[in-house]
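One chain of protein is taken out of this complex; the other chains stay put.
On to chain A.
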Amino acid sequence: MDTLVSQLQRQFRDYTISLYHQGFLDDQFTELKKLQDECSPDFVAEVVSLFFEDCEKLIGNMARALDQTGNVDFSLVGSSVHQLKGSSSSVGAKRVKGLCVTFKECCDSQNFEGCVRCLQQVDIEYKSLKAKLQDLFSLEQQIVQAGGRIPQVDI
């Protein structure tokens, strides 16, 4: 009979694998996990929290810049996109990073409709990732509270 801990661990393992297979996360997130240990048990959560705060700020910057109808500063938008691409690639946010590549191309070609579409998609994507990682961290907490250890997941 499965214990609560083993059920939670299996759930955690399956959910983690699904996040990679669905393209939400890539190997860089694995690198991030390597830095988490007993001395810094919340390291990953802290770093991604900073990332999501920066997402919100940068997306706000981009939205304001794109709102200047007829007078859009595409280099300003592009600068924020570049920053978001850098930080998303550093934390392993694969889909967000991919969208930033397309977004940057729209900025470079001054494609206003393309930029607006990309902005909407980036906004949806980072919020989706944020919700999924919150679920993942919640599973971790449940495992620890149930007296278990967070399993190593090989992707």
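Here is the rule we go by: contacts are C-beta pairs under 8 Å (C-beta built on N, C-alpha and C of every residue); 3 or more make two chains touch, one makes a residue touch a chain; residues count from 1.
Following the convention adopted for this analysis, contacts and distances are computed from a predicted model.
Visitor: I notice the complex is incomplete. Of the names "IBH1-like N-terminal domain-containing protein", "Response regulatory domain-containing protein", "Peripheral myelin protein 22" or "Phospholipid-transporting ATPase", which is the UniProt protein name for the chain that's not shown?
Guide: Going by UniProt, the chain not displayed is called "Response regulatory domain-containing protein".
Visitor: Pick out which of A:L4, A:I17 or A:L50 touches the chain that's been left out of the picture.
Guide: Missing-chain contact among the listed residues: A:L50.
Visitor: Among A:I17, A:L35, A:I124 or A:I155, single out the residue that touches the unshown chain.
Guide: With A:I17, A:L35, A:I124 or A:I155 as choices, the missing chain is touched by A:L35.
Visitor: Which parts of chain A face the unshown chain closely enough to count as touching?
Guide: So the residues of chain A touching the unseen chain are 28, 31-32, 34-35, 37, 40, 43, 46-48, 50-51, 53-54, 79, 82-83, 85-87, 89-92.
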